[in-house]
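The complex appears here minus one protein chain, its other protein chains still in place.
Order of writing sets the chain letters: A, B, C, D, E, F and G. Residues in each chain are counted from 1.
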Amino acid sequence: MARRGKVIIDRELCKGCYLCVASCPVKVLAEDTEPNSTGTYPAKAVHLEKCIACGNCYQVCPDVCIAVYELEGDES
Amino acid sequence: MARRGKVIIDRELCKGCYLCVASCPVKVLAEDTEPNSTGTYPAKAVHLEKCIACGNCYQVCPDVCIAVYELEGDES
Amino acid sequence: MNSEKRLMKGNDAIAEAAIRAGCTAYFGYPITPQNEIIAYMARHMIDKGRVFIQAESEVAAINMVYGASCAGARAMTSSSSPGVSLKQEGMSYAAGADIPLVLVNVVRGGPGLGSIAPAQSDYFQSTRGGGHGDYRCIVLAPKSVQECADLTYLAFDLADQYRMPAIVLADGMIGQMMEGVTLPPERKLSELPKRDWSVGGMAATHREAIHITSLDLVPAQLEEKTRARFRRYDELKAKETRFEFAGEDADLYMVAYGTSARVALGAKQLAEKEGIKLGLFRPITLFPFPDRELAKIAEKGKPILTVEMSLGQLVEDVKLAVLGKAPVHLLGHSGGVIPTEEEVFAEAKRILGRN
Amino acid sequence: MNSEKRLMKGNDAIAEAAIRAGCTAYFGYPITPQNEIIAYMARHMIDKGRVFIQAESEVAAINMVYGASCAGARAMTSSSSPGVSLKQEGMSYAAGADIPLVLVNVVRGGPGLGSIAPAQSDYFQSTRGGGHGDYRCIVLAPKSVQECADLTYLAFDLADQYRMPAIVLADGMIGQMMEGVTLPPERKLSELPKRDWSVGGMAATHREAIHITSLDLVPAQLEEKTRARFRRYDELKAKETRFEFAGEDADLYMVAYGTSARVALGAKQLAEKEGIKLGLFRPITLFPFPDRELAKIAEKGKPILTVEMSLGQLVEDVKLAVLGKAPVHLLGHSGGVIPTEEEVFAEAKRILGRN
Amino acid sequence: MKQLYGYPESLKKVQTKYCGGCGHGIIHRIITELIDELEMREKTVITNPVGCAIWADLYFDLDSVQPAHGRTPAAATGVKRVLPDHLVICYQGDGDMAAIGTAEMIHAANRGEKFTTIFVNNAIYGMTGGQMAPTTLIGQKAATAPLGRDADYAGMGYPIRVAELVAQLEGSRYIARGAVNNAANVRKTKTYIKKAFEAQLRGIGSTMVEIVSQCPTNWGMDAGESIEWLEENMLPFYKLGEIKNTLEGAS
Amino acid sequence: MKQLYGYPESLKKVQTKYCGGCGHGIIHRIITELIDELEMREKTVITNPVGCAIWADLYFDLDSVQPAHGRTPAAATGVKRVLPDHLVICYQGDGDMAAIGTAEMIHAANRGEKFTTIFVNNAIYGMTGGQMAPTTLIGQKAATAPLGRDADYAGMGYPIRVAELVAQLEGSRYIARGAVNNAANVRKTKTYIKKAFEAQLRGIGSTMVEIVSQCPTNWGMDAGESIEWLEENMLPFYKLGEIKNTLEGAS
Amino acid sequence: MTEKSFFAGFGGQGIISLGQIWVYCAMKEGKNVTFFPFYGAEKRGGIARASVIVSDEEIASPLVTVPDSVLVMNPDSLPLCEEMVKKNGLMVINSSLVKDDPKRSDLRVVKVEAQDIAEKIGNGKIANMVALGAMAKLTGALALTEVEPILKNFFPEDKHKFVPMNVEAIKAGFAAV
Partner (left out) sequence: MTEKSFFAGFGGQGIISLGQIWVYCAMKEGKNVTFFPFYGAEKRGGIARASVIVSDEEIASPLVTVPDSVLVMNPDSLPLCEEMVKKNGLMVINSSLVKDDPKRSDLRVVKVEAQDIAEKIGNGKIANMVALGAMAKLTGALALTEVEPILKNFFPEDKHKFVPMNVEAIKAGFAAV
């Protein structure tokens, strides 16, 4: 079974480049529909349940907005 | 028969480096025993009769002091 | 020839005026706030069959200008403060070899990396030869987009005529602002003054070889060459000193150039409203500095207020002109701070004891 | 510690004094007439476990000095006029980031390639910051081999204390001549003043990160930093202005520094023999210039004769100090010409109407 | 829940001034991660370039020195020679390093200066607004090459492969070229930098990692397009991989 | 009696300031012979270096320009772009070109500037009295390397093979290395320069001939010894021959 | 007549072109003009500002420090504009985006739904032209009698197709106040 992961995105740091969105192998991420305080529409984990904690999104994010966690045991 | 040559050395331009002397395949040249007006002992064609007009001395002279001629017919 | 008024950025006006003046070779390196000049030249020079190179550095650029001018081109480079510092050796060489060229400096805040905001703190460097040795450059200081065009145009002519480098000394505000401008006419390259001292084209005249150099190891000879150059500086001073003066019978005279002069004009307008008479003396040529003209004004003994975007540079020339005949005050700013009209007026009032 | 008198070249004395002052990093590039300095450093620095690099250029050298000083070294470079012009951007950066360093300029004839003979024509460049922006450097002008040692030593201390670049302004004669010299004592590196502003060594103190930069895009902030620096210049002026004065009640006062001061001293000696009293005012610090002290002398109203190996550079500082209180004359030479004692004396007599 | 990836300690938590999608941010992150891993935060000095990465002081929570445009290799030389036990990082842009700083880059490498150069190649002058860089590709448009870089008619020169050029010099010991266009390349780039840092700490000569990076703003694209453009145009010309490695057997 | 070899017309008949045995004089002669042969005396501009060859104006009976130390490639760029139909010769020394002038040399070559560089490599700064040059060999003594050039302990860097380095750049089209140690090499060097001049006149990119040359004075030898030293030390490191030739098929 | 104005918004709202067109029109109407943009860090950024002066007399400092009129195109610009504008000065607010009111009570505040009007015309990007129309009417700095040929002169040939829409926006702004 694939690793189960979780990502937390810092909405305020995000500049809306969506490189993370493109990098996710399992399409967890998408453009948010709500802007942040600077008017940017940040990235959002829309299918968090699919996350495999691969870290791709983290690797390509130029603004280090994403933290990636591995869920352990029966966490969700 | 080898080409017969003649070299004329400008004693005043000569700086006495003797690169020409070393370059002559037939040992035409040597250090002069009389200094020029600046106190330099220039190169001198001591065995002019041996000269084969190869131009080596001319080629290596840093001060372009040497003119090389080819003797024609019965010139000497 | 289009003599219609156009709305242009100062930087663009400089570039277009250079082209119209017959600049056939431009070499530059990017730096804010003058990037429009190099971009303008990139767009227009190659098209016209003229030389444009984005050089690898400012050092390379000034030496390309030197080579191009030696070879007969009206040549130019432009930069801003740090980049201009890098050109000082080259400027000294051009001065020493009597090579005309035009250098545009769109000054920004210094020292060092400083800021990109408008400043006037390269006054010493420009007027006293930031490079080594005894030499000066023609220094022209535009106050408007119109003058960006006119003085750049003039810089080429003076540089050629007096065979020396000329500097157009603008700043970030002058370079970035837009105003209406009537551009000078396009020069026919064939009608530019002949340069019998440049290299190349010997085949046509079979003249003697020309050697351009600033080297002379015999001190007396080198001195004589330098003195001859200084005689040209004297001639330049006699014939080409330019300034603007407004406010004959004032209570106080302001001295300022470029952006500062615009601010000082604002202070003068404010003062008029309050019935205070301020005069404004604006040097247009910073070298030669209009010192005799300023000295005449100083003879009235009225206080003089120097307004500059530097901490005491222009004021030295003012003091050297005034030589104690009138009290000289300084309102200086640094690091990209532009004085305000209100501030200048307040300082004038303070000096006059009117507040 | 050897306090015996040694016979040394000016250039060698500069190098040895630098080492004794605790210079731990030297970066240079060959140029006449200062090659002895770089050769001396090549022979002695590496031996002592200090840093010596023959840089690829003067531009690289000054930036290596900048880096080394940022990292805590007493760092130095030396050059001569054209090479010093290339260092102007770097000097402006050092000034803007408040980085101490020592630059030795053994001036030669200019402008351009000029000559290799002694000259003083980099006075403007040294005293008014040949680079861009509002800044100054400490400028010390030795007149003898003894002062080559003493002022180089002092330059390191002042640079450190005031956190600004210091220039030792010599010339080809000062650098090439030999005289007796008593060298200053060798400094223990461990006793040099601590530099809490330099980078490196954070692990020992767990202090906050230090960022050395001259950049500040907020004009008001950049201005405040610059003004703070100018306040240090004022302090420097108050505490460190140095000059030498001889000849209280003279008929005419000469002002000269370095080699020119030596020549002027000769003229003074010649005059004494003819019963004419000449005074000699010799600035040792060219920045800060001893203007108040000179102004006091000018108050006597006696004529002042500036002797300089440049065409009117020092004389500007003289005029700015004198401000019309006494007539100021100039005997200037250029391009490597050294004035003679006889010539200076003759000029003094001419001014005094004694010929 | 175990954190796998998070904000590096040596990187300050502020919003950068970089445009959205800009490669500089990724590179900053890799560098600081490695500094954290090597536990070198208090023994590192970075010299930051005059270019978009000019604000190192805002981002890096470690000592920094800001030298003049292009002269960082000279300044880093001064720093490293004085602080030989520190990790010294010379961060440069392509205009900064391959144009104005050519001489300093070549000679620092040739002297084998023991610092690591991080060379960010985005084929453009970012900070000053998109002028041609020495690494700009043939045909690529720039503010100073409005019709595209043209080596023949306009004499604008050819794109320079800096890594290969510097590799010619005997003082350079480790040279690699990475990219930050996707997660795999980011990871690989990190391993290159790690090797370079470790070599530096072992006191081996000059090390450099060139990083092909995107500048969406001056390429006139959005971030996604810029990645595509980079992959289609830059990567075929600037080949990724280790270009020189003479670390083996070095003391 | 037929004259086979004599004084070139374009060379002025004065005693040079060069030391006895110095290679510069030979190189001046070859250059002027070729100018005579190509009948280009009235259509040539030489930019002379700051180095021992500084007095081009005294020796060459053709137009010359004296730029700043190391900046001749930049100045020659300016000259050639303005006078594209002239033969432009950029004469440089190794200090001049490979140290202070590195950036200018690299970029002029990379832009394919259509002048010919004559690069005189004598492994030393001649004019200023024997300081280390970028081409000084390991172990060779110099005023600034009193114990000999030492790349490791003293960090003085390695001798740079300029011809090979510049050959990396696409704008360079013809690069050869000759020497003036004997008549055969002088003749060969002349053929290299001839090819370079002809390529220039055909309007092909950047051309350069490096010439290994002796400086007896600063090597501390007499002329004869300097030739031996050159042959034993320089030639094994600086290999002679054509290093790059992409002239074929060029228009 | 001298009208010193200050236009403020964020990058992308067309503040710079607004300023340029403003002074271009005034120049064509025979005035002296000057336009000075705020040029920030050597980068692309959030804020966009322009100082513009239109006058019958010689124009002194191009830097407007005490504007007669200010245009507030986005919420962030309100505090700055409020601080700068002269006593009893004019403040035009793009009320589509700016919901707050200034605290000062001396000001003549005029709200224009510039964004909404622009969108109605067909393109949100021309909110700046709506603002221009409004500012012109309120300040009297521009007559705008021959705005179409002026705009045609201003824009390069290939942008002429946008001129009618811009003219419409300007007129709408003019009419809205």
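General remarks:
Here is the rule we use: a residue touches a chain if its C-beta (ideal position, glycine included) is under 8 Å from a C-beta of that chain, and two chains touch if they have at least 3 such contacts.
Bear in mind that the values here come from a model prediction, so they are computed numbers and not experimental data.
When the missing chain is restored to the complex, the residue among D:Q54, D:Q176, D:T285 or D:S334 that touches it is D:Q176. Residue-level contact of chain D with the missing chain is found at 5, 7, 32-33, 116, 172-173, 176-180, 259, 262-263, 265-269, 338, 340-342.
Keep in mind that, in the parts below, only the chains that are shown with their structure count from here on.
Between chain B and chain D, the least number of touching-chain steps is 2. Per-chain CA centroids place chain A at a distance of 27 Å from chain E.
Centre to centre, using the average C-alpha position, chain E and chain G are separated by 42 Å. Counting partner chains per residue, chain E shows two or more touched chains at residues 19, 54, 66, 68, 81, 99-100, 102-103, 106-107, 111, 127-129, 134, 155-156. In chain A, no residue touches at least two other chains.
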